[in-house]
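For this view, one protein chain was removed and the others were kept in their places.
Right, subunit A next:
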Amino acid sequence: MPASHHDLPRRILILGIGNVLWADEGFGVRCVEAMADRFALPENVRLLDGGTQGLYLLPFLEEAEAVIIFDAIDFGLEPGTLHVLRDGDVPAFMGAKKMSLHQTGFQEVLSTAQLLGRCPDKLTLIGCQPAEIEDFGGSLRPIVSDRIPEALSAAVAELARWGVEARPGRTESIDLVDASLARAAYEDGRPDAALACRSGDERFFPEDS
């Protein structure tokens, strides 16, 4: 529990980053979507689908005192493993390994916020090791999707440490994915494999597949 009420962050950002079009790359954005569906959050908590954006996210970071980031991260662990990092470890880790474009972007945003002296005091990264990111137009693999409730619990626990209660319910937000990209619509509308090649190039596939 926090030492005193005085330390509690007032403005909190819950940010999902990643690309919903590339299978498990969408983990972060889907977590934020699920958070909005399942919890009623107070007004000082903002939910944001950050996509693969870079500098556009800077103003959102700057106005927050504490940030929870959901993201698919290559920790080098078993697929579907959740891992939580805090504060100074967040940018350092995101810079150490990158899996896709957006991590470079977001690492730079954090670095920029630091240079400007406006990086949030508290950063918590809730990351999940992806199983598959090379399935173009695909959605989360079950092993990753199944971890969303746990990832949300970790976020709820973090919010509680910051003095915020997340009750079961819903949160309305305009800052989520467009309806056509919401998870169910996205998955149901997927073209079949005969119509649209789904796989990546050989460099990312075992020789025998």
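Everything below uses one rule, namely that a contact is a pair of C-beta atoms (placed from the backbone, for glycine too) under 8 Å apart; a residue touches a chain by one contact, two chains touch by 3 or more; residues count from 1.
Everything below uses one rule, namely that contacts and distances are computed from a predicted model.
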item: Omitted chain, identified by the protein name its UniProt record gives, among "Putative ABC transport system permease protein", "Uptake hydrogenase large subunit", "Heme exporter protein B" or "NADH-quinone oxidoreductase subunit C"; value: "Uptake hydrogenase large subunit"
item: Residue of A:G51, A:G80 or A:G127 in touch with the missing chain, whole complex considered; value: A:G51
item: Subunit A residues that touch the omitted chain in the full complex; value: 19-22, 49-59, 62, 74, 91, 95-102, 104-105, 107-108, 110-112, 114-117, 133-134, 136-137, 174-175, 177-178, 180-181, 189-192, 195-198, 200-204
